[in-house]
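Encoded as structure tokens, the structure appears first; notes follow it.
Here the complex is missing a single protein chain, while all its other protein chains stay put.
Chain naming follows the written order as A and B, and within any one chain the residues start at number 1.
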Amino acid sequence: MSTPALVTAGSAAPDHVPVTPRNLPNRGGPANPSAERIRLRFSAAHVRTEVVWGETTVYIQPASALEVVRYLHDDDAEQYDYLADVTAVEYRDLELPVQVVWHLRSIPYRRFLRLKAELARTAPLRVPSVWPVFKGADWLERECYDMFGILFEGHPDLRRILMWEQYQEGYPLRKDFPLRGRFSRSEQLRQALAAQPETRYSMHELSIADAFEDLPAEMRQRLARGQRPGE
Amino acid sequence: MSKRTVEVTLATSGLDAEGRPQRSPLVVNEGGRVTTLEPMPALEPELEGEHMLINIGPQHPATHGVLRLVLELDGETVVRCIPHVGYLHCGFEKIGEYRQYNQIIPWTDREDYLNSPGNNVAFSIGAERLFGVEVPPRCTVLRVIALELSRIMSHLVWLGTTCIDIGAFTPFLWSFQERERIYTLFEQWIGARLTTTLTRVGGMGADIPDGWMDGLRDFIRTLPKTIAEVDRMVTRHGIWVGRTIGIGALNAEEALNYGLSGPMLRASGVDYDVRKDFPYCDYETYDFEVPVGTTGDVYDRFLVRMEEMRQSVRILEQAVERLPDGPVNVDDARLILPPKSKATSEMESMIHHFKQVMEGPRPPVGETYVAVESPKGEKGYYFVSDGTPKPVRWRIRPPSFVNLSAIPKMAEGHLLSDVIAINASIDIVMGEIDR
Partner (left out) sequence: MVNIVPPSQEGWITTRLDLLVNWARANSLWPMPFGTACCAIEFMASAASKFDLARFGMERMSFSPRQADVLICAGRVPFKLAPVLRRIWQQMPQPKWSISMGACASSGGMFDNYAVVQGIDTIIPVDVYVPGCPPRPEGLLYGILMLQEKVKRERLSDNRLRDEMEPDPSSKLYIPPPVIDELSEPFGNSVHQTRSGL
């Protein structure tokens, strides 16, 4: 029994033979054709297109991120069916906006596209979640929230993932966060040890645990106050 | 481009309603004859009871590190699986913002520590694109050798630990014997067993020593024997087949939507391999095949990884044949340190040495995302430079982080013991997941 692969890379563009890229220019060069189509279709959302080291970056308005990603995923001429990464960039110059970055791949066309949205620092950092289109965005967006404090609206379960829920020092990858943390080492260790390992259950895990009465009193109080017990 | 499908004729005695192979354990009789058992009829739940919460990890031998899984069980069936990660979060990306490009390479060793040379190469390819340099051909071929050796290294650990999880101890010892041989090769090459720091931006840390190729030839001649031995022992074993076929299956569409990559994605029937589709290191010029599964269950992932090791041996054979003479480093005084003798005797070399060590090379303003096919999947490094010697952002795209995020989808509805098999089949490495 031998069945063919269910999805074949390059099936939409069989003539394109991928090769190792060489001698890429720093700026310029051929842009990904999807960029132009995004500009025409989402003229209000499109900000600018850049080609850096052979990779096309499309800057869009943050509010329309989900719309653009949905179009890229669903349209037959685009077929960006693979979300490689969701992350953010904060520059050392704190005047510059924080950028949210999506790396998308079209496996049938063998294309790569980077979407960027610039979030002004004047308002809370918010951007729509692309989770309704890509389930893989779940953890990537949670990590981005954990490390940068960017709120992904529409994400089903946006809570910290790498740091624990009661982590008080802030968002580690922000540039105003010192490399060694805000607190002294002894204070960091004291806070870490003060957290009972039992408290690291999420709310819906606790809802099915019949050991609620056995939890530490401090934790039951926090639960009663409606506080989330954390990661 | 040639691709092929791994045949999973074994023990697929029929398809269930969803078109997936039915789980039907094989039994080997005393005469060596293989017979198929009828699948057990599903038991009707007779007892009504409360759901139970089980916590696995973070310190558990079957979680391959410090993963923590919280399982809600109905009897022995998993109703809900909630993974918790972050117990090994060490702030790699933050540290990267405080280090020069060459100084970051030791951290890439320790991030996916089963695949250190592969990470070194991936980082260097990315940084070189950011600096706009092209490495000489000898360096490219050496990097292919390092990438494929480290793929074998990583798959060997996966093989050993997966076999332990499912109940076979011996393949662990065999695979670690082979791994020791790769350790020896890397130790001869660069001086370290596990954390190699093999590459530099613009070249390699060292050229291979004299006679090294003989050791490599010896290794690639004998490795297939070990793989065949494990194959004979495990692939058609009744317990193995019974515990892996039909477990944790994901179809192609789900696998793509969850962003899976590497053997996980290919086992589900998507033949996406970064080496073929977005090549680097001249992979398009090597003749190798990408194994693709059909059902995306634990068994297919096992077959795909076993076949990948054989294909890596094929690539290594070709790389050994084509290794050209010449330099391994780019001829660029900005990036590559001058020889010590020159740095202490020539004014210009000394200045280059001083500038590189004290200040570090400066890439132009720009950004790049470079992905390689790591043993776990698409490993990407995303660099953003503002023209200073240290990156503004060094992002690791962790394949096993994304692969692991699909475990609730895969585990729910299976038995508790199957969760261990599913977890083993993802081939997670916590250093990469938590970074």
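Please note the rule applied: contacts are C-beta pairs under 8 Å (C-beta built on N, C-alpha and C of every residue); 3 or more make two chains touch, one makes a residue touch a chain.
Everything numeric in this text was worked out from a predicted model, so none of it was measured.
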item: Partner chains on view for the chain not depicted; value: A, B
item: Contact with the hidden chain (one of B:243, B:353, B:390 or B:414); value: B:390
item: Touching the absent chain when the full complex is considered, from B:179, B:200 or B:352; value: B:179
item: Candidate in contact with the missing chain, chosen from B:80, B:110 or B:362; value: B:110
item: Positions on chain A contacted by the hidden chain, ascending; value: 92, 162-164, 169, 172, 177-181, 184-197
item: Contact set of chain B toward the excluded chain (per top definition); value: 58-61, 65-66, 86-91, 94-95, 97-98, 106-107, 109-110, 113-114, 157, 160, 172-173, 176-177, 179-180, 183, 193-195, 390, 430-431, 434
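In this section, only the chains that are shown with their structure count from here on.
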item: Length of the line joining the C-alpha centres of chain A and chain B, rounded to whole Å; value: 22
item: Residues on chain A engaged by chain B in the complex (per definition of touch); value: 1-10, 17-24, 26-27, 52-53, 55, 57, 81-85, 87, 89-93, 101, 103, 105, 107, 110, 112, 114, 134-140, 143, 147, 160-164, 172-173, 177, 179, 200-202, 205, 208-211, 231
item: Complex interface listing, chain B residues touching chain A; value: 3, 5, 7-9, 12, 50-51, 53, 68, 70, 72, 82, 84-86, 89, 91, 93-95, 98, 129-130, 132, 134, 251-254, 256-260, 268-273, 276-284, 292, 294, 364, 366-369, 371, 378, 380, 382, 384, 386, 388, 392-393, 395, 397, 401-402, 404-406, 409, 434-435
